[in-house]
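Every protein chain but one is kept in place in this view of the complex.
Chain naming follows the written order as A, B and C, and within any one chain the residues start at number 1.
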Amino acid sequence: MSALSVTVWNEGVHETTQPEIAAIYPDGIHGAIADGLAGLLDGARIRTATLADPEHGLSEDVLADTDVLLWWGHIAHDQVADDVVERVRRHVLGGMGLIVLHSGHFSKIFIRLLGTTCSLAWRNEAEREVVWTVAPTHPIAHGIEQPIVIDHQEMYGEFFDIPKPDDLVFISSFAGGEVFRSGVTFTRGRGKIFYFSPGDQEYPVYFHPQVRRVLANGVRWAAPVAGERREPEVTNPSADWFAR
Amino acid sequence: MSALSVTVWNEGVHETTQPEIAAIYPDGIHGAIADGLAGLLDGARIRTATLADPEHGLSEDVLADTDVLLWWGHIAHDQVADDVVERVRRHVLGGMGLIVLHSGHFSKIFIRLLGTTCSLAWRNEAEREVVWTVAPTHPIAHGIEQPIVIDHQEMYGEFFDIPKPDDLVFISSFAGGEVFRSGVTFTRGRGKIFYFSPGDQEYPVYFHPQVRRVLANGVRWAAPVAGERREPEVTNPSADWFAR
Amino acid sequence: MSALSVTVWNEGVHETTQPEIAAIYPDGIHGAIADGLAGLLDGARIRTATLADPEHGLSEDVLADTDVLLWWGHIAHDQVADDVVERVRRHVLGGMGLIVLHSGHFSKIFIRLLGTTCSLAWRNEAEREVVWTVAPTHPIAHGIEQPIVIDHQEMYGEFFDIPKPDDLVFISSFAGGEVFRSGVTFTRGRGKIFYFSPGDQEYPVYFHPQVRRVLANGVRWAAPVAGERREPEVTNPSADWFAR
Partner (left out) sequence: MSALSVTVWNEGVHETTQPEIAAIYPDGIHGAIADGLAGLLDGARIRTATLADPEHGLSEDVLADTDVLLWWGHIAHDQVADDVVERVRRHVLGGMGLIVLHSGHFSKIFIRLLGTTCSLAWRNEAEREVVWTVAPTHPIAHGIEQPIVIDHQEMYGEFFDIPKPDDLVFISSFAGGEVFRSGVTFTRGRGKIFYFSPGDQEYPVYFHPQVRRVLANGVRWAAPVAGERREPEVTNPSADWFAR
């Protein structure tokens, strides 16, 4: 089996314009995520890409060589070019895994693949988030502590307007009493999608050992089977085409 | 359409042996539930039954005349006769709706229909429970406040060992930080099942107007279509039996 | 309760350009569907709309007054204006029911709401389609014969590239041996969606009494609860906003 190829995409705007965010994520949010994955996915090839790169770093060649794409965005969703979004969607439908993180719930690619508004309730008061596994046999929950405690996080609360997920893996509570379906999976075409909400630019969540483990599990789970990378398409078979 | 027929079953042991519980539920837990339903389900025929009744009040005649059965039990699960459990199961598979409440998660009938241990985490410290709707289009959520606040309740927490529900309608958080899938639906045979966790003998939860509304919605949702009451059975059709 | 308001949309191109299709559907496919619904939905207000109408007959006023929209399209999907598609999507997310029919699987609105390619296998050789109910307690299956036999139909076969449906109600087999998930439901935002595949322009499927009954059941099921028509949106509540 060839090495797993992972691309971590981050808009990279907070870190380059707000010194206080750069202090939390000196290598960028993408750098922190990539570093966490590198420590847990032996032999994986991990690259990063950002909004400022040509084609946002997501050329046809890069995507064709990516098994799983992670997506972090927040204040620059509308600066992502529509043709890049369409290219990412095509690759997901063909089998590329996609992990959408935190404020990526409002990214063009997530809304395009899910079809809903993806809206939610939020409050940024550094509340404690407690993440509970409700599907202990799911590969993404493998080896994860019950619960994960994140001391300070932005609150994301229900109603979260997403389609009914294939699997609900994690539910979070917040100090203020809200709950959130914080780890959910979907399938679109041949592509597996995992949304995981913990991870805000103002808190060092992507350095949390358990969060890093969830993301590594997510990458393994979302990776396509080798050789099965193609978008579903219309066929017009003749009668008895499958008979011997 | 004939009137909806509802049977509220309660083991009725706490109220008859513990004065402090009888003070909270002077007409029994079943009495409080029946009273709540009567106020919201115009024209419904509502009866109650308890463990102490002959056949626990669940004779063949009663069940055949019941559209939806509500079930509350706690300390006397093992006193429920196996043949009554089997009779209830047969009626559920044939189309009778079943609403299992709170500690009924450990009732024989619930475990028999679900197949799992139905175990969970619990703590009785009068914590605040906040119940969030995560499926706003579900009939059981119709007209329910977002969220329902229950000032004092026993904590029920994950992992709740149930099969993946057909629909997840409510998720609760507790003051201590735990979460619970507090409103879930299942189908077994032709029967619709709703489990709703709020409602402990030590707290007056069944007098809460929103809880009462949830139960009334649950009864309407779980009621079978008239004339479709029969258990699925094996058939051995000849070839082309359906051709004209 | 006010009367149910239904809008049947049809591109209406086959019937106006191909005499042999007009002979099968002299009042248009929309006319046949509307006629079937009128006979089964007492008191409903049923209107029709087509591609050729101003704004395709789907103005803001019409959609705001529509409880459930049915959609039939085939050879003119790309002539449907994008702003009308976006308007329909907004109404679905806000609670309007949507029933997508047959070749509507490739309509802009269906792909936009589902996120997948919606591709499938097809073969037009007038094969017998047999439609089996696999969710007998679902409201859409109420009173439907097991199975529905359609003597001549276009074959639609798997793999059908849709997200995992909320509910799988019907599965069809075809004379050639293919199978198809022919009746599936989804939720997007507050809107309920039903896709039903039987119904091609070359066969009089929309006059079949059982097909008409399925569509009427679908309309009843997809209709929103009165007064709950709004798109989910972001909120930013303060801490303890729900406390008394």
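Just so it is clear, a residue touches a chain if its C-beta (ideal position, glycine included) is under 8 Å from a C-beta of that chain, and two chains touch if they have at least 3 such contacts.
For clarity, every value in this text was computed on a predicted model and none was experimentally measured.
Taking every chain of the complex into account, the omitted one touches A, B, C. Of the listed residues C:10, C:119, C:173 or C:201, the one in contact with the hidden chain in the full complex is C:173.
Only one of A:6, A:29, A:63 or A:130 touches the chain withheld from this view, namely A:130. Even with one chain removed from view, subunit B keeps its contact list with that chain: residues 89, 93, 112-117, 119-123, 125, 127, 157, 159, 161, 163-164, 166, 176-177, 186-189, 231-240, 242.
In the full complex, subunit A contacts the hidden chain through residues 95, 130, 135-137, 142, 147, 149, 187, 190-192, 224-225, 228, 232, 242-244.
Take subunit C: the residues that touch the chain left off the picture are 128, 130, 132-136, 146-147, 157-160, 164, 167-168, 171-175, 177-179, 181.
By definition in this document, only the chains that are shown with their structure count from here on.
Arrangement of the chains shown, judged by which pairs touch: all-to-all, with no pair of chains left without contact. Among the other chains, B has the CA centre that is most remote from the centre of subunit A.
In terms of their C-alpha centroids, the spacing between subunit A and subunit C amounts to 32 Å. For the pair subunit B and subunit C, the distance between C-alpha centroids works out to 34 Å. Contact of a single residue of subunit B with at least two other chains is seen at positions 130, 135-136, 147.
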